[in-house]
Each structure stands twice: as C-alpha cells, then as structure tokens.
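If you scroll down you'll find the structure; I have some questions about it.
For this view, one protein chain was removed and the others were kept in their places.
A, B and C are the chain letters, set down in written order, and residue numbers restart from 1 in every chain.
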C-alpha cells in the first residue's frame, strides 16, 4: 500500500531537459522510480537518459500512460505546466518549482478541482515511498521502508527527522514534503485521511511551521478522525512575530499562527509535540507502545 | 407532467419593481402562476401586488422556497442577475432581458453548468405549461392545455403558430421560447430530450430560424433519439445572405446556416417542414394519424 | 459593428501584435506625401467595409512614388460592391514565405470563444472550410481560464515546427484573445498571418466585428464607427426601437417580432411577390413607432405596396389598431396598404380599422396575396 505513489507509479518529468530536471530525473531513475517520459516543447522525439521526450504532456500521456508528473520548469511557467498536466489527465502533480506567484496558484486551484487532479507543492521537495518510488529531490539513501507516515512543510528539516527515524530503526511508509508556500496543493488534512486509511502506516509524524493555521486544523482533525498515533514538531518557536502580513494576515488565520498556539492545539488533541527533532523517535516509540497495549 | 414548469413551480421575479417586471408579474399571477417573491436591491421588505420583495435572491429563496426565477433587469445587469439566481440555488432561470452582450453569456455558461442551473434565454419570451404556469411575457389567452410540445427561437411567430394550433383544437403540453441570441441556455437538443421523455407530450413542433446550425443538429438528434412525431418550420428563407459574421461565421457553423440547408436536414430526418405556418396543424394531424396506426 | 482594416491594425498595434507600418490617406495628395522618396515596396489598399476588394482591384503593389500615386488614383473613388472607396492605406509590403489563417469567433455550439487556425491562409479560407474542413484547427477557449500558454502553444504547433516560431505564434494568439475579450468582439481575424523569409511572423490584414449589445461599455470602439448609408438607416431605425434591413423587392413589410417578420417575407415570396425589407417594430402599440416605421419603409422608392402584419399578444389588437389609425392620419401616401391583425382582440381591432378604408384581413396568407395583388395595380 503506502499512499499516493508506489512501484506502479508511471512518472513524467516536465522540464526534463533543464539542469534540475535532468539531474533529478537521473536520481529518481537510479532509485528505481519508473520514469516513463519527459517533456520539453521543441525537443519532442529526443531522449534523455533513455527516457523519451515529448513536446506536450498530452502526447506523453497518450504514448506512455504516465499518471504522475513532476514539474521542474521555472516559476513563471509552473502554473501553466501544472494545468497542462491536469488537462492531459495526470492524476497527481508534484511541483518542485520555487517562487511561483500566489495568484497563479489561486487561479489554478479550481481548475485542478474540476479536473480531479491532486497537487503537491509548489516549492516542495516531493515525496517518497521507500524502495518503490522517489518523486522529488529528496535524498533517497536516508529513507528506509517501514510503517511511519511523515508529512512536512520543510525540506532539510524533514531529512533531519527521517534520518533520525531511520537510525532508530523506524522505517517509513510514505514521506510527503507538502511545501512551504501559502497556497499549495495537498495539505495535512488530506494526507492525514490517506495515512489513516493506509494499512501500511502505523503512526504518523507531522512537521509544522509557524504561519497560517494549518497545524491547528490538523490537530482538530486528528482529535476527531485519526486513531493512529501521531507525533508533531513545530519549527519557528523563536521566529520574530513582526514577519507577517499586516492586520489581515492575523485576522484571516483567526489566530496569529504562532508556534505556541499550534503546540497548544496539538496538546489539546492529545498529540505530543517534540521539543527538538531528536525527541521524535522516542515519542513515537512511546505512543506505539501505548497503542499496542 | 409537462416539462420544466408546472403548477408546483414557485416563481421569483428579479427586477419586480421595474416597469416590465411589475407588469408581467401581474400577468403571470393573474394566469395562476405561483409568484412567490420578487427582488429589487434596496426595496427589501416592500410588497408588489401582494408579492413580498427582497434585497437579494438568496433571502428570497431562503424565505419563500422559490425554485424558478424570471429576469427582467436591464441587459447590462442581466448576466449578474442570472448568476445571483444560480448561486442562490434556483433550478431554472428564464432571462427575458434583450441585448445581453454575448461575452457575458459565454462567461456565465460554465458557472451555470457547475452550479447545475438550467437557463432559458436571454432575449426570449419565456415558457408556459397551459393552465399551470405562465413564466414569461407570452399572451396566456391563446394557449390551451393539450399534448403538443412546441419550442421556438421566435416570439410573435410562436404565438401565430400556437394560435393556429389552439384554433385547430390542438392543445399544448409546454411551449418554450428559447430566444434568438447566439449564445443561449436550453436549446433544441435538451428540450427534445425532455419532450421525448414527457408522457404528456404526444407530438413536437420545432420553429427554427436561419443562422447557426442548431436546426441541423436537432434534425440529426431527432433521427437518432426521438420517436414522437415532429413537425418543423424555418423562418428566413428569403433573408439576405450578406447578414452574417465574416469568414469565421460561415466556418464555425460548418454550413452557412441557410434555411435551405436546415430544411434539407429535416427532410433527411423524416421531419416534414411546413411551407407556411398555417400548414403546421395539418402536418401534425397527418403525422399523429400515422403514428397511431 | 464593423470597422475598417486600418482601424483593426491600430487596435492590433496597441496590443503589441506585429503589424507592418501603414499610413491612412483620404486623397491622392495625401498618398503622394506618404510615399515621398519611396525606397521600398508598398501596398495600396482600399478601406471599405465589404469583402472581395482584392478581386475588385482595390489592392495594388507599388515600388515607386509614381506607381503608388497612380494606384491610389485608381483605387480612390472606386466602387466595390456598392461601397465607394474614400480612404486607402499605404502599407509596407513584406516578402511572404507562407500564409496562415487565424480567427477568433463566438461559437454558438461550444458557447465559447473559439480559436481557429489554418496553414491554408489567404482569402480562400471559406472554400477550405467547405472542401477540407480538417485543415482548419479549432479550439474552444474556456472563459474561466482564458487561452492558457500550453494551449496556445499546442495550436501554434499545428502551424509551425520551429519552436521559436511556435512561441511567436502562440503569443499572437494570446494577444488576439485579449483583444477579443477586452473589446467585446464577435470576430477577430488575422488573414493572412504571414511568415517572412527571415522567419518573422506578421499580421498582414485584420478584420474585426463587435457585439452591438456591448457597445455601451466600449466607448473607444463605438468612436470608430463609420457606417455607410444603408447602415446609417439601420442604426437610425435601431435608435427608434425598430429593426430594419433594406432588401431589393417592392413590397414593404411592417411586422411585430423578428421571426414573424422573416416568416412574412417568406410568405410574400411563396406567393410570388418580393419583399422590400425586413422591419420589426417590436412589441408596442405606440403610434409614433408606427409613423417612424412607415417613414423609413416609404423612403425606399421601390416600394409599391405595404403589408402590415401584427399578431396581438400581450399588446391587444384594438390598441394596435388605434395606434395605426393615429399614425396613418399623419402619413400621406398613395402606396396601397393592407393590414392584417390577429391574436388578442383581433376582431375589435379590425372593426376599428374599417373607418380607414384600408383593406384588412385576418391571416398572413391573405395579407400576402392581397399585398402582391395591390403591388401590381
């Protein structure tokens, strides 16, 4: 099982002839991901690392049956690339591109919904189901197959935590980097539901950050719907409060998005919050032990 | 039965305090239509002809349970009024307003589809299920309850034909004026399907006009899906060919939209076309006689 | 509403479409000034609102000052399908490697704006549509997203292989779509769009029509209106609440409702007559409207009989009859008139009309036959 991606995932790389696209296509292929196609308008018919390149996503999907796409195109063109994938019938799009304008994301959101396309990112490191499919820029070697589901708004902080889990012998079912942008695709709630329903996931790690109220919402959702053990960590407890968007920023989140509030919300939902990343394996072990009683 | 409207239809009149709105609200009420509410921003709380007036469609729907709306607001505001009805959960909107910009209609079309709202018009005379509900500006006295379904792009030409039917003893199930605008709501295909499925409708009259290829499409649909007798009439056989929209106008309709082509299409579908409106009752009688053999 | 090519070019330029330079001239003298020291090939083009000017000799190439002036002399004042040429443009001519067609139009079936492109550009695009419809590529644009980059690129790839040209063309499609939306167009065509030997894509000729119903919010477009005589009549009629189109026959018609008006014309033809016009007076018994309509109708010198065809609906026939009587009082004419009233209170109306001495009937067929008969006296 696992969630979202597995050994049957057929991946398309949009922007495969670019520097990052080519580099990470090679990494993903090495890891064992089934990279079936790439796109690069004007380079259709070529081949990169033995992967056929198409002019359009539509052609790529029709020819190779790709069902998942990863996007490496520069930020100004990322929203259009996501829509191209969506209209071509791709089920899951992972947008790595960093610096996508917020209004671009707002504009494409209802289209993705209408087309039934799932999105992860933008500005995210991607996701991995260890030993099956690595889709993103995550360092494959630190992951280990197992039963912990992990989702995070951060990149290297995720690797830090995963590294600790792996060293503690706790493998992962699927690890998802949801990205740090204000308006993004799949978020905690959708992923919590997937992990809850995934028989291979036994416990869940949620890595949050200050800003917004996604963690508060996740806490409320967990209290209501998640029976599996969850452990959380919040980065940014000491971040300066001045860095937010005027009055309305505070108003909209109906809370000020501080780490303190988020930690309080998790506490209220019975989710232990690690004081530092190195505590996470221990907290998980305790939770799992209790759950198996 | 009948289609679209009947004695249970609860009608809202948008623009009820305007000259036309008030006049026709009175007519419709006189005819027996259940006119349950009107809207006119700023006049909420008032009452016109005993009909309560609301500021917004949303309030009107929540208070009175209106499920159908007729729009008398001036053309520049018509598209917004249709959307207001749609977002408030109205099932069927009839837009009488004449002169609505085409791009306004194009913009609202996908929204109506998403919201599941049916539209008739704009620039249409409305529809009637005789003795049950008159929704529009049609002259109620010329209609008679019966089993002929009639749909038309014209106004007075429709009355002309209905008058002949009524005088020939042929009553009507539901008569729909779909309006003459290039981009409009329900059209022949949708209505043909409804008439075909309506047990009360025994035969169908289709009144077409030159321009576009809706009649050709209707003919093809009839040949394939309609088992009930259909008789057609096409206005504009002598209309000047110069009045069309450049190259693209001809190209897009994949045919030039002439009366001749439309009549040929109906002939091919086995639908008799009346040479003049007065022939219609006779053609219907013949078709019905054949069908009952 | 239609505009001239030079006006379409100006709109195109404003939105950044690649259009060769041109100068608008109203006289041979202005052309002479424009082509002083001519050192390049130019094309002199008649500016008229009808098609087919190329075949009519309204477009001429010139390489010298003298040739350009001579061409302008031939074209200015020329009659093209009934339109007198009052303006020409002198435009830079370009070398053409290949011609393409690009058009945007309101699509009744798709209920959207549809982009059409073809590698078979030039004036014969209508013929292509008839004989090889598969050579015209269509894409209905979702109004909620507009023409997305990848969609514009997909359409451009149907015309070009070279990615540089694909991007140029895609950019043109998107700009043309923006023009279409922002000006409430009903048609925006580039025909031909050309590829030059040095791999530039240019818009060589443009055609734009606009939605009359949206002119209230398009003051800049409205300011471009230059109607000919027939159109002025139609516009004048529209301002009076009437819809009028002149035809070639001799039987004038005055009808309430567009569909009924067309059916009336058809009926006249069916019984061997020839309608002189389409005239819809809409739904009102206002005598002034009848007077206006009658004046417009009779200003056509071909009219030999008039058929008034009214179906009373909400408006009752007796009210209409009173309006007619009042109106006919002020109109003095020898042209015979037949009146048909039907529908609500038709009998009362016909009774009222007896005092006028006009022949009255109660069906369309009778009215048509009577009008034809009267026109032959």
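In the analysis below, a residue touches a chain if its C-beta (ideal position, glycine included) is under 8 Å from a C-beta of that chain, and two chains touch if they have at least 3 such contacts.
Just so it is clear, the structure is predicted and the values come from calculations on it, not from any experiment.
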Omitted-chain contact residue, chosen from A:18, A:42 or A:139: A:139
Of A:59, A:160 or A:193, the one touching the omitted chain in the full complex: A:160
Residues of chain A in contact with the chain not shown: 24, 27, 75-76, 99-107, 109-111, 137-139, 141-142, 152-160, 163, 180, 182-183, 207, 209-210, 212-214, 217, 233, 235-240, 243, 245-254, 259, 275-278
Chain B, residues in touch with the chain not shown (by the definition above): 41-42, 55-58, 77, 80-81, 83-84, 87, 107, 110-111
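We adopt the following convention: only the chains that are shown with their structure count from here on.
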Chain contact topology (line, ring, star, complete or other): line
Chain pair showing more contacts of the two, B-C and A-C: B-C
Chain centre separation (chain A, chain B; CA means) in Å: 50
Cα-centroid distance, chain A relative to chain C, in whole angstrom: 56
Set of chain C residues in contact with two or more other chains: 144
Per-residue overlap in chain A, given as positions that touch at least 2 other chains: none
